[in-house]
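Other chains dropped; remaining ones untouched in position.
Chain lettering (A, B, C and D) follows the sequence in which the chains are written, and residue indices restart at 1 in each chain.
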Amino acid sequence: MPKGSVAITAERCKGCGFCVEFCPTHVLELSSAFNAKGYHPPHMITAEKCSGCNLCGMYCPDFAIFGYKFPDLKGGKVGPA
Amino acid sequence: MTHADPRCVLTGTHFINGDAACCEGALAAGARFAAGYPITPSTEVVERFASRAPTVGGIFIQMEDELAASIALQGMVWAGQKSFTVTSGPGYSLMMEHIGLAAMTETPCVFVNVQRGGPSTGLPTLPAQGDMMQARFGSHGDYSTISLVPSTPQECFDLTVTAFNLAEQFRVPVMFMMDECVGHMTEKVVIPEASEIELYPRRRASKPPGEFLLFEPGPDLVPEMAHAGEGYNVYVTGLTHDNRGYPLMNPKMQRELITRQFEKISRAADQLTIVESEGVEGADVVIVAYGITARVSRRAIQMARDKGLKVGLLRLICVWPFPEKLIRELAPKVKALVMPELNMGQVVIELERCAGGKCKVISVPHPGGTVHKPADILEAIERGAQ
Amino acid sequence: MLKEIRIAGFGGQGVILSAHITGRAVALHENGYATMTQNYGPEARGGAASAALVISDQPVLFPYVANPDILVVLSQEAFTRFTPEVKEGGTLLVEEDLVHMENLPQHLKVYSIPATRIAEELGKKMVLNVVMVGFFCSITGAVSYDACLAAVKDCVPAKFLDLNIKAFDRGFQFGQELLVKGTKPEADTESEAILESAN
Amino acid sequence: MSTTPELAILNPVEEVLRKDRIPTIWCPGCGIGTTVNSFAYALMGTGIDLKKTAIVSGIGCSGRVSGYMALDSFHTTHGRAIPFATGLKLANPELNVIVYSGDGDLTSIGGNHLVHAARRNMDLLVVCVNNMIYAMTGGQAAATTPGNSMSTTTPYGSFEPEICLPQLVDACGAVFVARWTAFHVKQLERTMAKALKKKGFRFIEVVTPCPTLYQRRNNMGDGLAAMMDYKNSQQDQERRPHLRSGHGARRRYHRR
């Protein structure tokens, strides 16, 4: 049961791979698909491992991805860590 | 128009030099902030300002060089203040990049240049009018600004106020082109009551954030202004930019932007034809001069009149934009226009162009260091009258 | 009435201030017109310094002085350089200890004063310029005593006011006494020597 | 897997970005954007009044940062962001004024202003993006380019030693001096937040990848390679001044 997830704006992505490399739980991978600019944006390969920690978002130089936590059952805060 | 703040105005009669009068003019005009760097013969302006400004809640900051001074003042303006800087030849050369920045970003401010003998270090303590073309063309690229030239300490006061007013009205950097003579000449200067000093207020954004565009031309092509800290998220760049201020680097935007910046000045040509004329009507020869040289010319005119010559004086107070229309009208009516300048012939280029071959144009150049001998000007008048 | 005046010496002698005081007296305390200009070299002290003053009952057009009616010299260099420029029949005021008057043109009216010595006697060499203003006022009459004194008061820091008034008075007094004695400097041995060499 | 739809649309940093200007002009793998994230979170985290916050840049790839921030943005001339910011701050002391620009801009042509703003303890936060090159003009050597590096103006390797910025700024008397790399996103955010809340002259250097113009010419791989390098290697001293003598990436400078 994943604790969080990511939102990706594929058209902004320049395929640098920072998010993939620095995701602590190795949730992401660059897809083989091109976006309009010819880059390969990331997608989730092990979504269940995502903690929503938003490290991917912190690293993404193009504001193309960010992570967020699912609402806590006890009513915690929603939003990036 | 508003009026000067009485706390900043040293109302009264003074025996002060042009540098001091310029400082008082800036204060009266509402400038409480200035950035500068010392250089002879201009330093007295900021020395006085450093002492006066704190008494009215202002600051003078002496920057590490003229590059810094000439942009720090623009920061002051974008923070909502009126501001100016003061320098002389070598420092003025160092300010050229930032005069272009002020023109491009339509930053209202005043650059005072107390001209001394050049080129290079030249004659630091002696007068010249050798930076007149630099005032117009010294920065790279095309821009159009305003240059005023005072010829007495009294005018150093009066016209400094005008310089600030024009800067605000047109959102341009205004060049205040003094010279060592006028700067270091001491005379009676009358500073009026604050209520008699009219000020052109900052053209502030009349729309709220979201609707307001920082470079949207008004009816007179001049945009309104918002400052840092007012919630407008202003965007100011020296790049070619659109009405939001965002960089937009293509020939079309360039044409739109630069043409407008020229037109906002050229449309106001009549207002900016600021001259003093004396005995021009019916004259055979008219001396066209500015600053200290106009004053020296008066003696030559007296001498010429004593000899029975019909000579008039057209004193240019606003040299840039050049009073083209006036000269085009005047040239056919006279035998000659005579232009003495404390330089090797600068503004006379424009004079001759505008005269368009309709009369003789006689340049009386002088490399500076002192003023003309009236006899030299007289000689030119006589040549012109033939 | 238009009078062209030059005051010259070296930097640090207060030449500019003395011209300022005189001009101010005319412009602000006498309803006249005065234009003061100055020349100085790159040196902060010790270099040549000179001020020109044009006073008139009409607005002053031409602000410079080529041939002064009155020349005040406080240094040898200034004497040598400017004396030849004085108008025919003009007046020359001299700091007598610092100037040896060689080749003095005969047409001039000459008045000397040991201004520095007087200032030193008053306790501050720096007031030699105010001594000179008093002397000038006294000898030339180009500006009134009252106007001049008022201008001195305008221009000096409060704590040195008394000293300066004294300096002004001493200069003025010295002038008055000299006028009684005639235009030539006192015939003490020292100044006689000067006069001799001034032939 | 249910996502909260609103969140899925808006990246939180966009609160302080000019959305209408994204995508940025920066290259794939350029680290400048990464530093902007740390800055954005620091800005938001400290709760300073963003309406009273201005950002000033000079010219360069890094100098474009000001233009992406939804603050009062000033993109001035090359090297002169600090004196512009000085004027801004003096004339309106209520403003938080941040200078954000490149190594060439702030330390080469603008070096004098850096020195004197630090000396006069001007109340500014200066963030220097150090990619060790003049990037925007195509990869010329900067004062920060490590000795022996290749660049378009040092085709035989640069023969000048590079400058150590924290040491320089410290010698001038800055009250707060720090250095991180673009890899250290969290540490950088915290440092920025801390610096934002301080008064006086504060300086933060961020060593940042420039794959296109610095790394390629020096066979140093892409942006990711640089980030990995920042992460892993603490030993290899070659061409990585962020790891050099006493000014290790992790070391923070405090003064006064």
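Simple rule for what comes next: a residue touches a chain if its C-beta (ideal position, glycine included) is under 8 Å from a C-beta of that chain, and two chains touch if they have at least 3 such contacts.
Everything numeric here is computed off the predicted structure, so don't read it as measured data.
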Inset, instruction - Summarise the composition of the whole complex in this file as a formula built from the shown labels. - result: A x2, B x2, C x2, D x2
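Criterion: only the chains that are shown with their structure count from here on.
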Legend entry - Chain centre separation in whole Å, for chain C relative to chain A (CA means): 87
Legend entry - Centre-to-centre distance between chain B and chain A (centres being mean Cα positions), rounded to whole Å: 58
Legend entry - Junction residues of chain C, two or more chains touched: none
Inset, instruction - Please list all residues of chain B that touch 2 or more other chains. - result: none
Inset, instruction - Spell out the residues on chain B that touch chain C in their complex, using ranges where they run on. - result: 13-15, 17, 124-126, 181, 184-188, 292, 295-296, 298-299, 302, 370-371, 374
Inset, instruction - Write out the stretch or stretches of chain D touching chain A in their complex. - result: 1-4, 7-9, 11-14, 17, 22-24, 26-34, 36-38, 41, 185-186, 189, 222-224, 227-228
Inset, instruction - Would you pull the chain A residues touching chain D in the complex into a rising list? - result: 2, 5, 7, 9, 11-12, 14-18, 21-22, 39, 47, 55, 57-63, 65-66, 68, 70-71, 78-80
